[in-house]
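All protein chains but one are shown in place.
We call the chains A, B and C, going by the order they appear; numbering starts again at 1 in every chain.
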Amino acid sequence: MRVLYFAWVRQRVGVAEEEVSPPPEVRDLAGLVAWLSARSPGHAAAFAQARQIRAAVNQEFAGPEAPVRAGDEIAFFPPVTGG
Amino acid sequence: MRVLYFAWVRQRVGVAEEEVSPPPEVRDLAGLVAWLSARSPGHAAAFAQARQIRAAVNQEFAGPEAPVRAGDEIAFFPPVTGG
Amino acid sequence: MPVSPTVRVQEAPFDPAAESAALTAGRVDVGGLASFVGLCRADDGLSALVLEHYPGMTERAITRIAEQACARWPLTGCTVIHRHGRLEPGAPIVLVLTASSHRAAALESCAFLIDWLKTGAPFWKREEFADGAERWVEAKAEDDLAAARWGGAP
Partner (left out) sequence: MPVSPTVRVQEAPFDPAAESAALTAGRVDVGGLASFVGLCRADDGLSALVLEHYPGMTERAITRIAEQACARWPLTGCTVIHRHGRLEPGAPIVLVLTASSHRAAALESCAFLIDWLKTGAPFWKREEFADGAERWVEAKAEDDLAAARWGGAP
């Protein structure tokens, strides 16, 4: 599973992307966030304010209950500010 | 008093502008229309459908009750269709 | 104080790129530039549109409408150019450009201006058709409604 980070989420985590293999009990985005948060203080800081985080699964915006599977491309980022 | 005609009002009257000197009892646009209508069959045809006619006094849109005076520039035309 | 709009009534074509540059060049306070170009369509075999106008009053009426837009929205610039004369299908007829720090102000004032130009500027369109027929375009009730949604007349 490939995980991408953007903007200040990327800065806090410290990497732009990483390959991870969470255990089978990680079934959705909320579970993945909890599991990633334990990986490093940077991850913990990035996900500390869960309400400030948005996510995408395979390049589609997705909510906390969205399922995640091996092979997915998952992205975490702040609310978008384009235009 | 200078009177200008535009679009199909001009075509029906037959001239683009004319200098007129209506009698003193012609005090407003409605009175001027009645007086002009008697000048020629073309004028009568132009003003036959009063609801289709718009007017300006001294280059400002004006209604039938707008006063008219010697020296004014009066214009008659159909509803506008620019843009 | 509101900016002064640039208003031109002319037979010649206009250059939207040059007019846009004039509203933004050397500035760093413009966040949004909205524009609208109205063009001549070839509906029903139309071969040309002939726009008659009321010289003098046209500029005055457009300027009044544009000044109201500049007073109502925080614009940094506003340009309106309306052509007259004979225009063939595909030809640009009218250009409205509005610049503001805020995108909503630029977009709304641009729509306001084109709606009011339709109903408040003394232009009359005559359609010429390939078969030689001619027809004066009739004012549309929907144009009056579009203008009316902005509230009082300029």
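Definition applied: a contact is a pair of C-beta atoms (placed from the backbone, for glycine too) under 8 Å apart; a residue touches a chain by one contact, two chains touch by 3 or more.
Please read all numbers here as calculations on a predicted model, not as lab measurements.
The chain not shown here makes contact, within the complete complex, with A, C. The hidden chain makes contact, of the residues C:61, C:78, C:114 or C:139, with C:114. When you scan C:80, C:106 or C:139 for touch with the missing chain, the hit is C:106.
In the full complex, subunit C contacts the hidden chain through residues 16-17, 20, 24, 26-42, 89-90, 101, 103-104, 106-107, 110-111, 114, 146.
Although one chain is not displayed, its contacts with subunit A can still be listed: residues 4, 6-8, 56, 59-61, 75, 77-83.
One rule holds in what follows: only the chains that are shown with their structure count from here on.
Of all chains, the one whose Cα centroid sits at the greatest distance from that of subunit C is A. Each chain gets a centre from the mean of its Cα atoms; for subunit A and subunit C, those two points are 49 Å apart. The distance from the centre of subunit B to the centre of subunit C, with each centre set as the mean of the Cα atoms, comes to 26 Å.
Chain centres here are Cα means. That of subunit A falls 73 Å from that of subunit B.
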